[in-house]
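Now for chain A:
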Amino acid sequence: MDQVVLTNIIYVAIFLAGALAFGLGPIIIVYLLSPSSHTRQAAGRVDQLIECGMEPIGSAWIRFGIVYYLYALIFLAFDVDVLFLFPVAVAYNDPSLGAWDFVEILIFVAILSLAVVYAWRKGVFTWEKKTYQRP
Partner candidate 1 sequence: MNVPVHLRPDETFVLNLGPQHPATHGVLRVKLTMDGEYIVQAEPVLGYIHRMHEKLAEAGTFAQFMPNTARMDYLHALAFNHGWALVVEKAAGIEVPERAEYIRVITVELNRIASHLLWWAAFLLDLGGFTPLLYAFDDREQIIDLLERVTGSRLTYCYMRFGGVYNDIDDEFITGTRAFIQRLRGRLPRIYHDLVTHNIILIKRIKDIGFVSAEQCRRYGATGPVARGSGISYDVRKNEPYSVYPEFDFDIPVFPEGDSMARYMVRMHEIEQSLRIIEQALDKLPGGPVMGKAPKMLKPEAGYYYSAVETARGSLGHRLVCDGGKNPYKLKLRSPTFSNLSLFGEVAEGMLLADALAFMGSLDLVIPEIDR
Partner candidate 2 sequence: MDLTETTRAALAALFPGATAPAAPATEDETTSAAAEPAPLGVSVLDPARAGTWLAVHCRPDQVVEAARILDGQGFFLESIAGVDWPDSGQMEVLYDYNRLGGATCRVLVHARVARDEPVLPTISSVFPAADWHERETFDFYGIRFEGHANLIRILLPEDADFHPLRKDYLP
């Protein structure tokens, strides 16, 4: 393990530790500093779900509409795309890259955005007013 590899590992380790500190730090601080004894209670409903002060009626575990799943898929279309654009962005300061490489990236992004255009044409984004049959 020569010197360069070691320092790189140290950099990554420090970066990881910093991320963990940012993540878990506030939780620990809050545990240490926030008042632990709940002195002020009026109706014993400390951990009840927030629903404008009212008792939640029924449960929310129901069969949701499919349209939310489609939204997630459309988000995915560009999410993966960004993943590939990161290395491109890093390599961009190399003078040898010409205009043609820029066009290639545009084609790549255009192809991926076809997914969104397809969803648009299918009418996923239009939320019409519905009418319901009286049960």
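These made the cut because all candidates are chains of the complex that A comes from, given by their letters.
The rule is simple: contacts are C-beta pairs under 8 Å (C-beta built on N, C-alpha and C of every residue); 3 or more make two chains touch, one makes a residue touch a chain; residues count from 1.
Treat the numbers as computed from the prediction; the structure is a model and nothing was measured.
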Pick the candidate touching chain A in this complex: 1 or 2?
1
Looking at the complex, which residues from chain A come into contact with candidate 1?
51-54, 56-60, 62-65, 67-68, 127-133, 135
